[in-house]
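Omission of a single protein chain aside, the complex is shown with its protein chains in their original locations.
Our next item is chain A:
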Amino acid sequence: MSNVLDSKIPEGPLKDKWTNYKSHVDLVNPANKRSIDVIIVGTGLAGGSAAASLAEMGYNVKAFCFQDSPRRAHSIAAQGGINAAKNYQNDGDSVFRLFYDTIKGGDYRAREANVHRLAEVSANIIDQCVAQGVPFARDYGGLLDNRSFGGTQVQRTFYAKGQTGQQLLLGAYSAMNRQIGLGKIKMYNRHEMLELVVVNGKARGIIARNLVTGELERHSGHAVVLATGGYGNVFFLSTNAMGSNASAAWRAHKKGAFFANPCYTQIHPTCIPRSGDYQSKLTLMSESLRNDGRIWVPKNMEDAIAIREGRLKPTDLKEEDRDYYLERRYPAFGNLVPRDVASRAAKERCDAGYGVNKTGEAVYLDFDAAIMRYGQEKANLLHETNASEARIRELGEAVVESKYGNLFQMYEKIVDDNPYKTPMMIYPAVHYTMGGLWVDYNLMTTVEGCFSAGEANFSDHGANRLGASALMQGLADGYFVLPYTIGGYLAADIRTGKISTDLPEFVEAENDVRRRLEHFINNKGTKSVDHFHKALGKVMWDNVGMARNEAGLKEAIVEIRRIREEFHRDVFVPGTINEFNPELEKATRVEDFLELGELFAIDALHRTESCGGHFREESQTEDGEAMRDDVNFTYAAAWQWTGNPQEPVLHKEHLEFKEIELKQRSYK
């Protein structure tokens, strides 16, 4: 079966593949580019950068987003930073090291050739962004500053305070604006793609709904790029924006694009815990906090209960009554273990009954030791040899404020508690999805002419993504990879001419969409869309979340089917099709999540090993650490839609590691 999957990796040594590829790929001459239309769905870092680049090259670009402006794509929310192998800090970084860290961080489940290319182009991204006027953080000499991130040993992360995603996206948005002004990009805001149109086996267009008027529109193109982000909202609660959804990718999947590794999800350890049933989303607290915060829960059950019932305060607990469980379990890395390890450890303690808020799902992130340490250093610096404890604390708080002030303020706004005085409460939350549309080296899916970029594809992060690497991948795909690979594909399409939207495939696709929408409006059930989305999210979180086992996954599959059946029978969507109707938008997204959720669980069930973000309880060492099974699972699982969500067909892309030796990760 696997012969269907040709990853099209160029021949030659790893480090020369991309250079050779670029030298030999077919090109489209400028006159021909003018008669070629490219549709780009999504204007986040991946789609925005692709749209700008392809328009500059001369293609006619049509770009789509469901927000009211391309500047509002979910990429805007990224906080921490973007990696690049610039080695400005002269600390031994290199393309190889970034490549190596990404493969290892991904727990040896990513494709070597793609990851190497990513590392190669990473440095160019920073040059490009600076040229566009992206205001990265600088040092007093006027040069770019770096921070370290995600437990790597070098400082390769570029940042713009806590708003790196915003500044990078506004950079891509500005490049788009220039092309929109020149008429090379036609921008469709408040438009949602609801179907992919395939003609003679090739992606030739989309059906989009104008979200203001409700009208269905047909758009044709010689290639379609899906840069529509991740599917973390299948869990209902996640750090993703409310509108983030899987529909574009899922519709492509149902038209023949294989969906790879859906079960690889990143659960971020430091998010603000849930406060009640009305909760609509979860807020991330940047990973950088773990550089200075110590994570703990009470050592004794009575204390944990007393804290939950409000009879005891965390600051009342003596040092010896606290369990700094990460430092205890992982003395070498302590609080800086990778995200997946930190998340599971928090869950383990809370499941054992040591959680510290009303829901029992929270642990402490304590800055007291850091405050006192920084305070003492500062006092020494100021020659205040007899500084009182209060004075040291005051000095220390000022240092912590200068490093994390905006995060502490954000926490206080949400939780109404002062994190300088009482430890923060945190809990893991769904954050990023490594799985996505399967793509070959050209970023093309298994539907010819349908490409996928950014978080929407499965390409570069294996089973776990390192911090600050998603922004890098999105911009690499859009600025530097797609401009070459799409050209290679379109070179064969220069004689096709304009594609008519009157083709029967367009008519049929539009009719299908209309039928789906009418079904929802005419259903007149009794429960809201959110009701079903929350029900799905709960099953996903309980059974397909941080730790998974066979029985739980089987139960989840049955349960998801039940919810899906009930959804179609009993959902109530008010209003009409031909108007601005947010409930209808949600309905089509949840419809797709309900199918994707099942595939997600099926994938998790089939992969009986633990790797990266995927932890199978059956595959762990005696002391509870994840255990990979390289003999049986060194492959990417690419699923084919068969018309029945219960019977997807598995295709395997076997992963070969020529430059790197496979090792079990250890952070002890």
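The definition used in the following text is that a residue touches a chain if its C-beta (ideal position, glycine included) is under 8 Å from a C-beta of that chain, and two chains touch if they have at least 3 such contacts; residues count from 1.
Everything that follows uses one rule, which is that contacts and distances are computed from a predicted model.
Matching "Tryptophan synthase beta chain", "ABC transporter permease", "Succinate dehydrogenase/fumarate reductase iron-sulfur subunit" or "Sarcosine oxidase subunit delta" against the UniProt entry of the left-out chain gives the name "Succinate dehydrogenase/fumarate reductase iron-sulfur subunit". In the complete assembly, the contact with the undisplayed chain comes from A:A175, out of A:L14, A:A85 or A:A175.
Only one residue in the set A:V41, A:A85 or A:A160 touches the chain that does not appear here, and it is A:A160. In the complete complex, the residue from A:G12, A:P331, A:G353 or A:P582 that touches the missing chain is A:P582. Within the whole complex, the absent chain has one touching residue among A:Q67, A:S288 or A:S459, and that is A:Q67. The residue touching the chain not shown here, chosen from A:S7, A:Q155, A:T283 or A:N523, is A:T283. Where chain A meets the chain that is not shown, the touching residues are 49, 52-53, 56, 67-72, 74, 76-77, 86, 88, 121, 124, 126-133, 135-144, 160-161, 163, 165-167, 170, 173-175, 177-178, 180-181, 187, 189, 212, 241-243, 275-276, 278-281, 283, 410, 413-414, 416, 479-480, 528, 530, 572, 574-575, 579-580, 582-583.
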